[in-house]
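One protein chain omitted, others in place.
Read from first to last, the chains carry the letters A, B and C; within each, the first residue is number 1.
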Amino acid sequence: MEIGAELDENIIRRVRDSFNRQGLMAHLGAQMTGIRAGQVTLTLPFRPELTQQHGYFHAGGSSAIADTAGGYAAYTLFPEGSAVLTVEFKLNLINPARGERLEAMGRVIKPGRTLTVCQLDVWAVDNGQQVHVATGMQTLIRVQGEA
Amino acid sequence: MEIGAELDENIIRRVRDSFNRQGLMAHLGAQMTGIRAGQVTLTLPFRPELTQQHGYFHAGGSSAIADTAGGYAAYTLFPEGSAVLTVEFKLNLINPARGERLEAMGRVIKPGRTLTVCQLDVWAVDNGQQVHVATGMQTLIRVQGEA
Amino acid sequence: MEIGAELDENIIRRVRDSFNRQGLMAHLGAQMTGIRAGQVTLTLPFRPELTQQHGYFHAGGSSAIADTAGGYAAYTLFPEGSAVLTVEFKLNLINPARGERLEAMGRVIKPGRTLTVCQLDVWAVDNGQQVHVATGMQTLIRVQGEA
Partner (left out) sequence: MEIGAELDENIIRRVRDSFNRQGLMAHLGAQMTGIRAGQVTLTLPFRPELTQQHGYFHAGGSSAIADTAGGYAAYTLFPEGSAVLTVEFKLNLINPARGERLEAMGRVIKPGRTLTVCQLDVWAVDNGQQVHVATGMQTLIRVQGEA
């Protein structure tokens, strides 16, 4: 399937159901705002509960939504009954993460039967302006059943 | 200063004050449980608000406390008036993160005037047993003032 | 300067002079085949001296030219009298590296006074077909003088 293509309703529901079971995403206030084949976007509105010591978004928030976006981007390409686990990820924090919300995109750059590699990017939206705040890479493994 | 050495009260207070200003750490429920020269430990007790879709700790929690532990490990070595920023980090998730709490340790392996490199490790404590759940590396930059 | 823009002759000469002093690049047989602002391409023709145990290009060759391409991509943006050092890099090897040559591109995605971040990509050209064999990220630091 082509990366970025529209997905079947069943797959979208499967992705949303799984995302909605993630206690952490609800606790942070993250929403899944885009689901395409191999490409998932999450949005994280600003709250004081998400800050580091200077009042900006904590890198832990950026990395949590980046990792999750990449995981679900891979998951959209997996057959039913599969689960996805992050093997590793790496993130460069390239600009201060301040603004009214973060947007994280995970995008599959190498799909595979066992391993999938995603590009991860996070932008801050500040007064309507997008600033690229983090970029990275992630390796995921597909496992059968509940991991 | 030798990594792992005891720290002056002033430095410990400076570290704790900064940590206490991090909205995200409070929101996750993380505590700073060890502060040595170039070595900081955080503890994150289990809560349903920290889970991924299978009920284990979400990797976003592991990475948030690992990044924070490494950041403060570097910070203990900086002169007053400095701030620390994460340049990048990489984490391998090597075992399922389940149990009653996570413990993250950041440890400086290369201190520097501008850049500092830390080793990051996270363990899950499950029925008193420690399981190594994540290991990684982090690059930090020292900046003057409030970053 | 815009990434990908044409460069002044002086800068191109400075980049080539530095590249030509790298004993390793000559020993591997790498050539600098593209120099743009913040974007450098190296080509590495196949030789049995570059193989791993199955006769393909060794990942060590891919990573050497990827790291070098990224280093010079950053260097094109630095004022005269600066040197560049790799702080760290990460590479995912996503396809077998076989064919008549490798092409590595380093491209600046975040220029900075102190730190620069590059995207690294390597392709194998096999019977005229390009296969993406590695992708990664690199952090570089600018230093005054000879590092």
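Going forward, contacts are C-beta pairs under 8 Å (C-beta built on N, C-alpha and C of every residue); 3 or more make two chains touch, one makes a residue touch a chain.
Just so it is clear, the structure is predicted and the values come from calculations on it, not from any experiment.
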Touching residue (missing chain; options B:Gly23, B:Gly60, B:Gly106 or B:Gly136): B:Gly136
Among C:Arg13, C:His27 or C:His132, residue touching the chain not depicted: C:His27
Of C:Ala37, C:Ala64 or C:Val122, the residue in touch with the unshown chain: C:Ala64
Contact set of chain C toward the excluded chain (per top definition): 18-19, 21-28, 47-54, 58-61, 63-65, 67-68, 83, 85-93, 96, 136, 146-147
Residues belonging to chain B that touch the chain removed from view: 90, 92, 94-95, 109-110, 117, 119, 132, 135-137, 139
For chain A, residues in touch with the removed chain: 87-88, 90, 114-115, 117, 137, 139, 141
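What we mean here is this: only the chains that are shown with their structure count from here on.
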Degree value of the rotation bringing chain A onto chain B, based on Cα positions, nearest 5: 180
Same-residue or different-residue interface between chain B and chain C, half as cut-off: same
Intercentroid distance (Cα basis), chain C paired with chain A, Å: 29
Between chain B and chain C, centroid-to-centroid distance (C-alpha), Å: 33
Contacts with 2+ other chains: residues of chain B: 87-88, 90
